[in-house]
Structure formats: structure tokens, C-alpha cells
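Missing here: one protein chain of the complex. Every other protein chain is in place.
Then we have subunit A:
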Amino acid sequence: MDFNRIKEKLNILADAAKYDVSCSSSGSNRKNKDNGLGDTGNGICHTYTEDGRCVSLLKILLTNHCIFDCAYCVTRKSNDIKRAAFKIQEVVDLTINFYRRNYIEGLFLSSGIFKSADYTMERLIAVAKKLREEENFNGYIHLKSIPGASDELMYEAGLYADRLSVNIEIPTISGLKLLAPDKKHEDFIKPMLKVKNEIIRYNEERKIIRSTAKYAPAGQSTQMIIGTTGESDKDIMYSATHFYKNYNMKRVYYSGYVPISTDSRLPCLGSEVPMLRENRLYQTDWLLRFYGFSVNEILDADHPNLEMDIDPKLMWALRNLNHFPVDINKAESRMLARIPGIGMGSVQKIINGRKFRNLSWDHLKKMGVALNRAKYFIICNSNDWERRDLDASKIKGMILQSQNGKFKNHYNNQLSLFN
């Protein structure tokens, strides 16, 4: 193996793949087979890059040659960058050798589209097949579904991969027309639909024949770029909900747009990555998936955007003060989960702990509840609670004063006197 050449390729093709934010290696149930190599489980982040993102998979492109010219993408045809391509065996060797040293949980393989969608998809599948069949590799494999790939190939891909994903990238159809004129919305949807249907079919068959082979056991995910086409948070979250519901997505990722182009349709180079907005969107995503909220409670026609200075649950609570205060020692868990400053971990502790005794402020504090936010919304076993009839803006002001978050300078709008 020519290490110097491989090193050069790896630098180019890892650099091009890093804008894909998905890095999860959990959710699969593939187990080590015949004393071979690898196993999957809850997912492990083996290291973190200096920007704080987890590295759990070897995330690379097979090639960054591409026939498309999507404005938001570094590997677009018209971009003047170094191009490279891995051979199939090279990707296999890298994956196995990194895995054996406990660097990674597996492979995340994506690619620029060369020749045609099917030709590219075939190459991706060939890598996965070789890993599974020749190397008896049971680690995690995440393959990108190439938009426009045929149903037959998508079927085959699911036999070897743990997870498949298509990035829809632009949350609105009009935005897609503007930024990626060569791509059609249907091309993204088709492989997604095929994979979804196959997963359902395999699960049905497994109920009858237990030994039915695995088909994409970790399901599908997708990704949207935030802040390219002036879309609202409502557009993004409604679109995400659509994919969770209709395509049984395991995850939707939100990726703040990192300026990489001078194209006039996009935010200019040097403009800030919308990290705070990205964070608020993920918080909303969690509220929808784990906290029992539905999307129209948080975002609707009157409130199309999330507030940047407070988290979405607090935002919801301030708009719905009629539900509060909640009695910690009596309320059902559904309502406990809606109190700002209380996470699902604390909800479990409260539910269990209150069977033994009525809980007071002290108990809640020790359990890890963020009382600086929660105290305006609860009563507990104490004579001391918020008796003043405060309105939403008052509460918000008091909470903002009491916290010192890392994003504070992002939303501190008050003019300072001396600069």
C-alpha cells in the first residue's frame, strides 16, 4: 500500500465529507458473527474534533468528482478544487485497520455522483459487500443513498448497511429549485420510500420467520442545511416532522450552513455559521421526539421562528402560563416533562422519589433540576413559592438575568455605552 498517496486522498476526501453532520453509530443490533471482527451497540464517540463534534465513524467520500452543480456543496462541478477517488480495496483496508485499533465504530461512505446515480450506488454497495462478506466485518456501516438510484440497488444496499440516508439539504422545494437546479425533489424521495417499505416488509417477515436477514437495522436519516434560502424555523420543523412521520426517519439532522462559495444566491463567505439557531432546532427536535410535544404547539403561523435567547420549552411555557404552576408531587409525568428546566432524567427521579416522601426544593436541586428556570412554574412541598402574579415578559427577564450562557453575547441586544 502506498501510504503517501492514500494520505493525500484521505485528506481530500475526508475534508469533503465533513459537512455531513450525521455521526451516530447506534441503533443497530448487528452482533459479532463466527468470532469475526466487530460488533454494534449503543454507539461510541471515539474522539471529538476541535470544533467539538463527535468522531465515531470513518466518514469519507468514495470520490469528490461530481456531475452536479449544487450551489451549497463544496464538491460541485464548477468548484475549482483538487479531485480524488478511492479504490474499493483502499476503503476496505482503511476501515479494517482503523477499526482494529479502536479508532472508529465503522464506515460512513458517501460520494460525489460520477457518470450516473446507479453507477455510483453500485460502487458504494461493492465496498459494503466486500467488508461484510470477505472480511466478516460486523461493525457499523452507514451508506449514502444516491438520489435517483434504482429500487434494485437500494434493496441491495440495505442488505449490507446498518443505516441509509439521503440528505434533502434544502427544506423547501422552491429553495431546491433555486440552489440545485439539476436535482429533482422526487429523486430524493424515491430511494427513501423504497428503503422505508423494505424495512417494513422485513419486519413483517421477521414476525413469521425469525431468521429473516437484517435489512438496514439502524433505519434511515436525513439532513437539512440551515440558513441558505431564508427559510423559517417553522418550514424546517414542519418538514422534519413530515419525514419523521411519513418515512419513519430515525433522525433528522440540522446543519448550519458553513459559507464555502461566492455564489450570490448564498450567504457570503465569512458570514457566521448559525450555530445558536442550529442548537435551538435540535432542542425543538428533542421536544418532539422525547417530551411529547407536537410541532404546532411550538411553531405556528403566528410564531414562525424560535426565540434565540431562550430555549423552546421555556418559550412554550411562557406562552401557556395557564398550565402552571404544576405540583411536583401530584402532576403526571406528561406534565412534568413540560416544565422548563426539568429533563427526562429528572422526571424519572421525581416520579420514583415522590413515592417515598413529598419532595421539596432541596430534593429537586440535588436531583439536578435547573431551579433558576423551573421555580417560576412549580410548587412543591414547601411554603415558599412564587406568589407574585408575574407576566411572561417579567419571568423571561428574570430568567435571562439569572443565567450566563455561552451564547449570551449573541443575543445581548442592549447597546453598550462606550463602544
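We adopt the following convention: a contact is a pair of C-beta atoms (placed from the backbone, for glycine too) under 8 Å apart; a residue touches a chain by one contact, two chains touch by 3 or more; residues count from 1.
Following the convention adopted for this analysis, contacts and distances are computed from a predicted model.
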Complex member absent from the view - protein name from UniProt, among "Response regulator", "Peptide ABC transporter permease", "Probable DNA metabolism protein" or "GTP-binding protein": "Probable DNA metabolism protein"
Omitted-chain contact residue, chosen from A:211, A:322 or A:352: A:352
Sole residue of A:87, A:100 or A:245 that reaches the chain not shown, by the stated touch rule: A:100
In subunit A, positions touching the absent partner: 3, 6-7, 10-11, 14-15, 17-19, 31-32, 35-39, 41, 44-55, 58-59, 94, 97-98, 100-103, 136, 258-259, 273, 275, 349-350, 352-357, 359, 363, 366-367, 406
